[in-house]
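One chain of protein is taken out of this complex; the other chains stay put.
Right after this comes subunit A.
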Amino acid sequence: MEKIKIEHVSKVFGKHIPQALELVKQQKSKTDILKETGATVGVYDASFTVNEGEIFVIMGLSGSGKSTLIRLLNRLIEPTSGNIYIDGENISTMGKESLRTVRRNKMSMVFQNFGLFPHRTLLQNTEYGLEVRGVPKEERQAKAEQALENAGLLAYKDQYPNQLSGGMQQRVGLARALANDPEILLMDEAFSALDPLIRKEMQDELLDLQQTLKKTILFITHDLNEALRIGDRIAIMKDGSIIQIGTGEEILTNPANDYVKTFVEDVDRSKVLTAENVMVRPVSVNVDLDGPKVALKRMRQEAVSLLMAVDKNRHLKGYITADDALAAAKQQEQTVHSIVQSEVLTVPPDMLIQDILGMIYNSPTPIAVVKDERLLGVLIRGVVIQALSTSDEEAEVHE
C-alpha cells in the first residue's frame, strides 16, 4: 500500500520563480538556473513513493535539499510545483484548514535539535499536539504520560527540557510525536545531534518501536551507515535531485553513479551485509533418496569435496565429505545416513557478516544459512571476503 506519493516536486527559492520553473521543466541543471535567473533550486523534480509501514530514508550531504524535501511533505515549506499525495489526498493543493487537520492527525515531526519548547515541562511538551487538537486535559495528559512511560521518562515529566541530556530530549521529541498517534513520522536528522553511542541506541529503539507500531517513517540523515542500518529503502540526494532509490543492498552493490560509489566506498560492509546477501547456492544431497554414488557423482560435477545433507523437506541434516562417500560406495551402502556428520555451524539469514566473520575463520566446513531448519544457502570463506572488499578489481586479485 503506498502511503506517500511525490510527483515531480520542485522547490525554488528566490526571485524569478516562474522562469526558473520553466528551466526546471526543460531539465536545465541547477547551476544553469542559478546563472540565468538567480533563483536557487532547493528540490529538483523529486518523485518517489513510500509504502505503508516502511522506513524510507532520504540521505544526502548538507545542502542537498533533503531537509527542504521533508518540509514540503507537511508544507512547512510550500512546494513550487509538483504534487504530494498522502493516502491519495493531494497535500499540495489543500486549503489551510484541511492542511491543519492533516498535520494534527496524520503526521508528526521529530526535529534535529529536538524542537522542544523550553518553557514547557516534558509532560506539557508531550501533550502539545493533543492540546492544539483540543483533546480534553485529562485525556491528553493520560496519553502524554503513557508516551513518556514508553520512552522511560515518566519520572521526569515535570522537568524542563534543558534539564535533560540530548538523548533524553530526543526521546521526548519522539514521545511527543508518538503521543499524537500519527500514521506518518517525519524525522529530520533526528539522531544527528546525538553522540555516536546514544545515536546507535536510539536507532535500535526506533527499530524496536517500528516492530510494534508499524508507522510509515520518513527519515532524513547525512550518515549513510545510519541510512543503511534503519532504512527499508534509501533515496540518495545530491544538489536537490534524487540520484538513486533502492534498498541498502541495491545501493551498495549497484551504485547508480560515481557520486554514490564514492559514498558507498566508505561504508563498513560487514555491518550492512547479512548472511543472506553473501550466501551461495548449496550443493546438497538428499539423505532420503540419494546413495553414496549419487553423492560422489554430484561432487565431481560441481567440483566440490563436501555436500550439505538435507532431507526431503530440505531440512538440514549435516554434511558428508568425499572421503566418507568414497568409503561408503566401496562398501556398497545404499544410503548416506551412516556417513552424515551432523556438527554443522548454522546462522540465520539476517545475521550480519561482522558477527559471522569470527566463525568463518575458525570453521573447517562451510557455514549453513538456515531458516526454520530449512537450508537456504552456505557461506564460503572466499565469497564472503569478496563481498566485503569494496571494489571489484580488489576482489579479483584475491581470487
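Brief remarks on what is shown
Note that in this section contacts are C-beta pairs under 8 Å (C-beta built on N, C-alpha and C of every residue); 3 or more make two chains touch, one makes a residue touch a chain; residues count from 1.
Just so it is clear, contacts and distances are computed from a predicted model.
According to its UniProt record, the chain left out of view corresponds to "Glycine/betaine ABC transporter" among "Response regulatory domain-containing protein", "NADH-quinone oxidoreductase subunit K", "3-oxoacid CoA-transferase subunit B" or "Glycine/betaine ABC transporter".
Contact with the omitted chain, checked across A:Ser10, A:Thr37 or A:Asn180, is made by A:Asn180. Interface note for the absent chain: among A:Ser29, A:Asn51 or A:Thr101, the touching residue is A:Thr101. Here one chain is not drawn; of A:Glu7, A:Glu131 or A:Asp311, the residue touching it is A:Glu131. Against the chain not shown here, subunit A presents residues 71, 74, 76, 100-105, 107-109, 111-113, 115-119, 128-129, 131-133, 180, 186.
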